[in-house]
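Only a single protein chain was left out; the remaining protein chains are all shown in position.
For chain A:
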Amino acid sequence: MFRNQYDTDVTTWSPAGRLFQVEYAMEAVKQGSAAIGLRSKTHVVLGCVNKANSELSSHQKKIFKVDDHIGVAIAGLTADGRVLSRYMRNECINYSFTYESPLPVGRLVVQLADKAQVCTQRSWKRPYGVGLLVAGLDESGAHLYYNCPSGNYFEYQAFAIGSRSQAAKTYLERRFENFTDSSRDDLVKDAITAIRETLQGETLKSSICTIAVVGVGEPFHVLDQGTVQQIIDTFEIAAEQEDPATEPDAATGQEAATEQGTAADQGGSTDEGAAPMDI
């Protein structure tokens, strides 16, 4: 994407029919630190990578509770994200007050998208520079939506946004078919693993990621660091157990017939599928 003469104003079309300012706003989302979301039939999990300005500062808050049944993870300009979360919280509270009922997620997302669209059609405004992963539960089940700065929104089974999110997306693409029937704990494990994919080599610690869950009978809440660290530790334990386990399997495979060996390999790989390790 290079500078051209049609990109100064959000209200200027390019000859190719593009609004460059809106596309630049989507670039801002790609620069933010990663956020991922995945859902099953009954639960939605959001995760994000904590980015701190410097060693001395605390990390930015990227996951916001909007209501007991809705939460949002943001990537991009966090200030814009904060403002939009406040808007979402307001909408939820007003609906709850008038109707004594939780606001359906689909409607909140449309209201948010319409708000973002307004900013793409006013010359004195600029698009919001933040992508939002909205996770929520309503009568029709668990939902995960992605709201773009362009005013578009999509529903997803699993998605990742922000820098190095492609690695997480690849991991999620491999496994998303299993998510619908996943248990809540498996879903959280998958979320943490997806985050690890975006870290690309950095050690996975609970201080570097934040996980939040919402589900049937479980209001939206952020998991505390202790719980997250415990789950991360189970990954490490599984890795240690696998190494001694695969050796005797490989040994028996070599001694026995080829068919037995392939069966043992397949047994080993399904174990790895449950808690995939760097091979």
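In this text, contacts are C-beta pairs under 8 Å (C-beta built on N, C-alpha and C of every residue); 3 or more make two chains touch, one makes a residue touch a chain; residues count from 1.
Keep this in mind: contacts and distances are computed from a predicted model.
Asker: Determine which name in "Proteasome subunit beta", "Actin-related protein 2/3 complex subunit 5", "PIGH acetylglucosaminyltransferase" or "Phospholipid-transporting ATPase" the UniProt entry assigns to the undisplayed chain of the complex.
Answerer: Matching "Proteasome subunit beta", "Actin-related protein 2/3 complex subunit 5", "PIGH acetylglucosaminyltransferase" or "Phospholipid-transporting ATPase" to the record, the invisible chain is "Proteasome subunit beta".
Asker: If I consider the whole complex, including the chain that's not displayed, which of A:Thr98, A:Ser123 or A:Thr203 touches that chain?
Answerer: Going through A:Thr98, A:Ser123 or A:Thr203 one by one, A:Thr98 is the residue touching the chain not shown.
Asker: Touching the hidden chain in the complete assembly: which of A:Lys41, A:Arg107, A:Arg174 or A:His221 does that?
Answerer: A:Arg107
Asker: In the whole complex, not just what's shown, which of A:Glu55, A:Glu139 or A:Glu177 touches the removed chain?
Answerer: Selected residue, touching the omitted chain: A:Glu139.
Asker: What does the interface between chain A and the hidden chain look like in terms of residue numbers?
Answerer: 97-101, 104, 106-107, 110, 138-140
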